[in-house]
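Here you go, one structure.
As you look at this complex, bear in mind that one protein chain is not there, while each of the others sits in place.
Labels run A, B and C following the written order; every chain starts at residue 1.
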Amino acid sequence: MLIRPKAGILDPQGVAVERALPALGFSGVANVNVGRLVELDLEDPEQLQAMCEKLLANPLVEDYEVQLLEESGHAGGNGRGS
Amino acid sequence: MLIRPKAGILDPQGVAVERALPALGFSGVANVNVGRLVELDLEDPEQLQAMCEKLLANPLVEDYEVQLLEESGHAGGNGRGS
Amino acid sequence: MKFGVLQFPGSCDEVDALQAARRVGDAELLWHGDESLQGVDAIVIPGGFSYGDYLRAGAIARFAPAMESVIAFAADGGLVLGICNGFQVLCEARLLPGALLVNANRRFTCRQVELEVVNGDTPFTRAYTAGTRLSIPAKHSWGRFHAEQRTLQAMEDGGQVVLRYAPGHNFNGSARDIAGVCNERGNVFGLMPHPEHAIDELTGGSADGIKIFESMRTSVSDPAAA
Partner (left out) sequence: MHPQPPSFDRPGAPAPQPSAEPIPTVEDALALGLTRSEYELLCEKQGAPPNAVELAMYSLLWSEHCAYKHSKKLLRTLPTQGEHVVMGPGENAGAVDLGGDLVCAFKVESHNHPSAVEPFQGAATGVGGIVRDIFAIGARPIAVLDSLRFGEPSGARARYLLDGAVSGIAHYGNSIGVPTVGGELYFEAPYEHNCLINAMALGLARRGDLVRSAAAGAGNALVLLGAATGRDGIGGASVLASSELGGGAAAQGEAAPEHDQDMRPTVQVGDPFEEKKLLECSLELLRSGLLVSLQDLGAAGLTSAAAEMAAKGRVGLEIDVARVPRREPGMAAWEVMVSESQERMLCVVEPADALAVLALCERWEIGGAVIGRVTDDGRLRVLAQGALVGDMPVSALVDECPLYDLAPRKPPAPLYPPPRATLAAEATPAAALLALLRSGNICSRRPLYEQYDAIVQSRTVRRPEQADAAVLALPDGGGMAVSIDGNGRRVAADPYRGTVEAVLECAANLACAGAQPLGATNNLNFGSPEKASIAWQLGESVRALGDACRALGVPIVGGNVSLYNEGPTGPIYPTPVIGMVGRLPDVRRAGRLGFQRSGDEIALVGPFAPALPASELAKLRGEPLPDGLAALELEAVIAAQAAVREAVRANALASAHDIAEGGLAVALAECCLSGHLGAQVELGDELFARCGTQPGEPSASWCALFGEGPGGFLVSGPAQALSELGRCTSLVRLGTVGGGELRIALAGTRLSLSLDELGNAHASLGELFA
C-alpha cells in the first residue's frame, strides 16, 4: 500500500526535504511528498480495501494506492538501492 | 522512492500493526513492514541515487528502491483508493 | 459523579488525568480491552502514544473494545473528553470532525500556550466565559487540526470551535488556530493542549485547566443548567 498526503494539504516533511536538497547540492527538485509504505503478506486480498479504509489510511487526509504482488517479491523498479 | 526498514532490523511499526490486526478482525496477515514513500519531480534522474543515500533514506537502517515515472503520473497499480 | 479514564497500551497521561478528575469528583481507570465502562458518568481519553502512535496517532486505538462502548456512550449523549492523543483517537473514531496532522514545525513541541475560549456554552467549558484567556501546556508532534473549508465553516457556525490558540501561540499550524473542537451535539470534546496538567500553579504553570473538569461535573450533575 502506498499512502500519500492528499493534494492541497500541507506536507511539512515534503517541504523540509525540498528545502534541504539545494544545500546538499541537488537542484531541479519539485513537488516533494512524503507518505507511507505498508507492505504485508495477506491470505485473502479481498480484505485489503477494508483494511486500508479502516486502518491503514485516513481517507480524510490521505489517498492510498494498492499494489498487489504475486508471491512475495518487490515491484520491479527501474533502480534499486543497496 | 520506496524506503523500507532493512531486513534484520527491527521494524517496531510493522510489529505493532501486525499484532493489532487480528483484534480488528483481519486475519491471515503476516510480514507487515512499514516504510516511507517519497515522491518528487526531478529534472535530472541521475541525482536520485545520491539523494537517497544522503538525505532521503538512512542506509544504516533502511533500504531504498527507486521507481521512475515518465511525466507526473503514478505507477499503475492494481487498485487505487479515493 | 464518576469519571472513567480510558487507558491503552502506550497511554502516558492517564494518571495526570485521573488526578485532575479526582479534584472534582471520583475517577477510575478503564482498560482498553474491557467492553464495560463500569457505569461511569463521563469519559476522559488521556494523552500519550496509544499503540506507539504507530501508523497514525490514534489509528489502532480506536478499534479497542472499550472504544465501541465509548462510541455507544457518546451516541447516548454521554460526555467524552479527548486530550491530545485522546483527541486524535476521537477524530479517528469519527466522533469528532477533522484530523490531526504532523505539526507544521515537524517537531514534538512542549510549550506553555495561551488559548482563547471561543464557546463558553458547552458542557466542557460552561465554567469559563467566552473570550477568557487560558494558559495551558501543550506537548505533541501531531497536533495540526485539519478539516475541509466547508466543514470548518460549518463548525464555526455551529459553535463547534471551542478553543483557539491566542495569536502567536499556534505552533502546530492548526487551521484557523483551532485548539479544541466539539461534535455537533456538543457532548464530545477534543483538544490538543493538556488541561489536566494545568490544575495547579506549581506544576502546570496555571490552574486554568481545572474548569474543564468542573464544567463536566456540573453538566453531569445538573444537565438542565446547560
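Everything that follows uses one rule, which is that a contact is a pair of C-beta atoms (placed from the backbone, for glycine too) under 8 Å apart; a residue touches a chain by one contact, two chains touch by 3 or more.
Note that the structure is predicted; figures quoted are calculated from it, not measured.
Peer 1: One chain isn't displayed here. Which of the visible ones does it touch?
Peer 2: B, C
Peer 1: Could you tell which one of B:Ile9, B:Ala50 or B:Leu68 touches the chain left off the display?
Peer 2: Of the listed residues, the one touching the omitted chain is B:Ile9.
Peer 1: What residues on chain C make contact with the chain left out of this view?
Peer 2: 9-13, 15-16, 19, 33, 47-49, 51-54, 107-111, 137, 139, 194, 196-197, 200, 202-204
Peer 1: Which chain B residues would touch the chain omitted from the figure, given the whole complex?
Peer 2: 5-12, 15-16, 19, 58, 60-61
Keep this in mind: only the chains that are shown with their structure count from here on.
Peer 1: If each protein chain is taken as a node and each touching pair as an edge, is the resulting graph a line, ring, star, complete or other?
Peer 2: The chain contacts form a complete graph, every chain touching every other.
Peer 1: Mind checking the centre-to-centre distance between chain A and chain C? Centres are C-alpha means, answer in whole Å.
Peer 2: The computed centroid separation for chain A versus chain C comes out at 30 Å.
Peer 1: Would you kindly tell me how far, in whole Å, the mean C-alpha position of chain B lies from that of chain A?
Peer 2: Once rounded, the distance between the two centres reads 6 Å.
Peer 1: Where in chain B do residues touch at least two different other chains?
Peer 2: 17, 24, 34
Peer 1: Where in chain C do residues touch two or more of the other chains?
Peer 2: Those would be 55, 60, 63.
Peer 1: Within the complex, which stretch of chain C touches chain B?
Peer 2: By the definition above, chain C touches chain B via 51-52, 54-55, 60, 63-64.
Peer 1: Which of the residues in chain B come into contact with chain C in the complex?
Peer 2: 12-13, 16-17, 20, 23-24, 34
Peer 1: Across the complex, what residues on chain A touch chain C?
Peer 2: 5, 9-10, 12-13, 16, 36, 38, 54-56, 58, 60-61
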